[in-house]
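A single protein chain has been omitted from the complex, and every remaining protein chain is retained in its original position.
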Amino acid sequence: MKVLYFAWLRERIGLAEEDVEAEAPDVSALVEALRARSPAHAAAFADVSALRVAVDQEAAGFDAPLKGAREVAFFPPVTGG
Amino acid sequence: MKVLYFAWLRERIGLAEEDVEAEAPDVSALVEALRARSPAHAAAFADVSALRVAVDQEAAGFDAPLKGAREVAFFPPVTGG
Amino acid sequence: MSAPEPAQIPILISVQEADFDVSAEIDALTRGRADVGAVACFVGLVRDVTKAAEGAPVMAMTLEHYPGMTEKSLEAIAREAARRWPLLGVRIVHRVGRLAPADRIVLAAAASAHRGAAFEAAEFLMDYLKTRAPFWKKEETPDGARWVDARESDEHAAARWER
Partner (left out) sequence: MSAPEPAQIPILISVQEADFDVSAEIDALTRGRADVGAVACFVGLVRDVTKAAEGAPVMAMTLEHYPGMTEKSLEAIAREAARRWPLLGVRIVHRVGRLAPADRIVLAAAASAHRGAAFEAAEFLMDYLKTRAPFWKKEETPDGARWVDARESDEHAAARWER
């Protein structure tokens, strides 16, 4: 599964994207797996209430199932326009 | 006093403007004086509820005083924009 | 109660036969200044159906106005908008004379720091312009020419802003 990071999350983790082989049933389980990857990951995901998630390029919740998902993106609340 | 007509009022009266020497204290009295000018005037001013008035280029009511007024305009409700 | 006078802001009013360029008009409100974060603008165009019937095709339209009063009333509408919202500029261009379907008729634009004020002011400008500025439209159709009737919906739209 491809995992993407944007904005300050990307900077804190130090990666724009990475391939993750996780048997995570939902987004929250994926976050747990990501936290274990490095101290930077753990720090970046310390407070998920500050983050938003998209599964296969659609906005989703942290309880969204990941069965069949190919791309999960994490990012702060959007600030365009 | 200069009296101006616009849109269908101008067409019905057949004049865009005319000079009127009337001792009319207010707009309603001026309308009475104008009605006496010609059958076209009388027909055009038959129903003043369909008309609007401006005194010296400011929107006004038919009870507006005309003391010192130099220009009175009559026209249908506006339809620009 | 007297409301405080708003700071002097650019209020640009034109009544003209010529067409206008929307980009150039917006640029006139924003050029050389970085305090404007939002410009809301409206462009009105000639439709080829009459408002009354939505049937008979409109071949052309003539816009008559009241020279002298027109500019004054548009400026008063713009100043009222600037009194109600924290605007940084207002631009109104209204064409007169003969226009064809799809021709531009009017531009109303409001600049502000943020979008809420810009949007509300632009809508206010149009609602007041439609009911208070001395313009009259005459449509040419195959059945002949006729003056457009005022719309009750425009009165309702303008009444929203009464206070």
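Should a chain be cited, it is by its letter among A, B and C, assigned in written order, with residues numbered from 1 in that chain.
Criterion: a contact is a pair of C-beta atoms (placed from the backbone, for glycine too) under 8 Å apart; a residue touches a chain by one contact, two chains touch by 3 or more.
Just so it is clear, the structure is predicted and the values come from calculations on it, not from any experiment.
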Exercise. Would you mind listing the shown chains in contact with the chain that isn't displayed?
Key: A, C
Exercise. Among C:10, C:44 or C:68, choose the residue that contacts the chain missing from this document, as touch is defined above.
Key: C:44
Self-check item: Among A:24, A:44 or A:73, the residue in touch with the chain that has been omitted
Solution: A:73
Quiz item: In the full complex, which of C:15, C:74 or C:122 touches the chain missing from this view?
Solution: C:122
Exercise. Write the list of chain A residues that the hidden chain touches.
Key: 4, 6-8, 54, 57-59, 73, 75-81
Quiz item: Hey, which chain C residues sit against the chain that's not shown?
Solution: 21-24, 26, 30-49, 101-102, 113, 115-116, 118-119, 122-123, 126, 153, 157
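Everything below uses one rule, namely that only the chains that are shown with their structure count from here on.
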Quiz item: Once you find the CA centre of chain A and the CA centre of chain B, what distance in Å lies between them?
Solution: 72
Quiz item: What whole-Å value do you get for the distance between chain A and chain C if each is reduced to the mean of its CA atoms?
Solution: 48
